[in-house]
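Left out: one protein chain. Kept in place: all the others.
Every chain is named by a letter (A and B) in the order it is written, and numbering of its residues begins at 1.
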């Protein structure tokens, strides 16, 4: 796979997963159909728009191309019709969110590298674009963003981005590096929830 | 009217209407005078700044020119002195918000067309800049944005933007197209509130 293909595939996966997660939150909060589509669309494209604004790539792909918003809103429609099935899975929002987090971490890092940022800047941009969708979703739902509440969240995105850059610098093929990095971030995130991994709290707090 | 005149007239109307709506929300929440001016200013210019950032027109007009912020803050002062009269109207925040929504939908669409975006991108940008002010106002007031809670909100902005682009492509004069599109969006929004129009909810939610 070339880096463009990776970027596209992971962007599509992440947009769809985040869109579904936004739609499920909207359904739980009893929003109407349009509210569901709006929260799905906003959650799906927010990370990519943030990324594009920060590297100065305006207008962002989510406005220049039609597929990101269409896909994210489409994920809202899918959620409306498969809502009952999705809720049968244990913690569906967390799982979809973890998938979006991992894919966007790698896609954001690759975009930043393509834009000429140095490796640490690319890793940071990868993490920011990975958490951006969830932050917007949670803030629009008047919740404290889970990036703040949960121990291994931005950290999982950061780990994926670092491993991706590290694997590329070791000369691994981009496809393998990307797949491994996404898998690491997703597994790290899900395992931290399942096994209750936490970081130490501030002493005395 | 040329497209620049339309843009300016509707930007002025929208900034003032959104500014008033922000000020009324601030007064209801017992904010002090400066809080009222800040929420009025932020609500009045947020849509335009979002629009300018997304098409890469930096610094945004609201910082390059002085009138947008002065007008939006001025609307806060007007609200302070006419507050009692404004509140006598039934649902004044909703009415002002509807007017801002319609005018910004058309102004945002025209700005995007001037910047060279294709028609669907321009419609999207029109919708985003129309809802941007209200989203910021509601989030700064720690409320779930009404774009999420209310059925015909972003949809009304979307309808206005689509009709504007459609009318232009049919060769209608810009002034007539703009006036018609704004009227449609405003009437659609107000009627949906007055008559309780809703979209279907997700099955089972």
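As a working rule, a residue touches a chain if its C-beta (ideal position, glycine included) is under 8 Å from a C-beta of that chain, and two chains touch if they have at least 3 such contacts.
Model, not experiment: these values are computed from the prediction.
Residue B:26 is the one among B:7, B:26 or B:130 that touches the chain missing from this view. Touch with the chain that is not drawn comes from one residue among A:7, A:155 or A:179, which is A:155.
Considering the full assembly, B:140 is the residue among B:101, B:140 or B:156 that touches the omitted chain. Although one chain is not displayed, subunit B still touches it through residues 26-36, 38-39, 49, 53, 56, 58-60, 63-64, 66, 69, 79-81, 83-84, 139-142. As for the chain not pictured, it touches subunit A at residues 53-56, 115, 117, 120-121, 124-125, 135, 139, 142-145, 147-155, 198-205.
The definition used in the following text is that only the chains that are shown with their structure count from here on.
If you lay the C-alpha trace of subunit A over that of subunit B, the rotation comes to 120 degrees, to the nearest 5. Centre to centre, using the average C-alpha position, subunit A and subunit B are separated by 29 Å.
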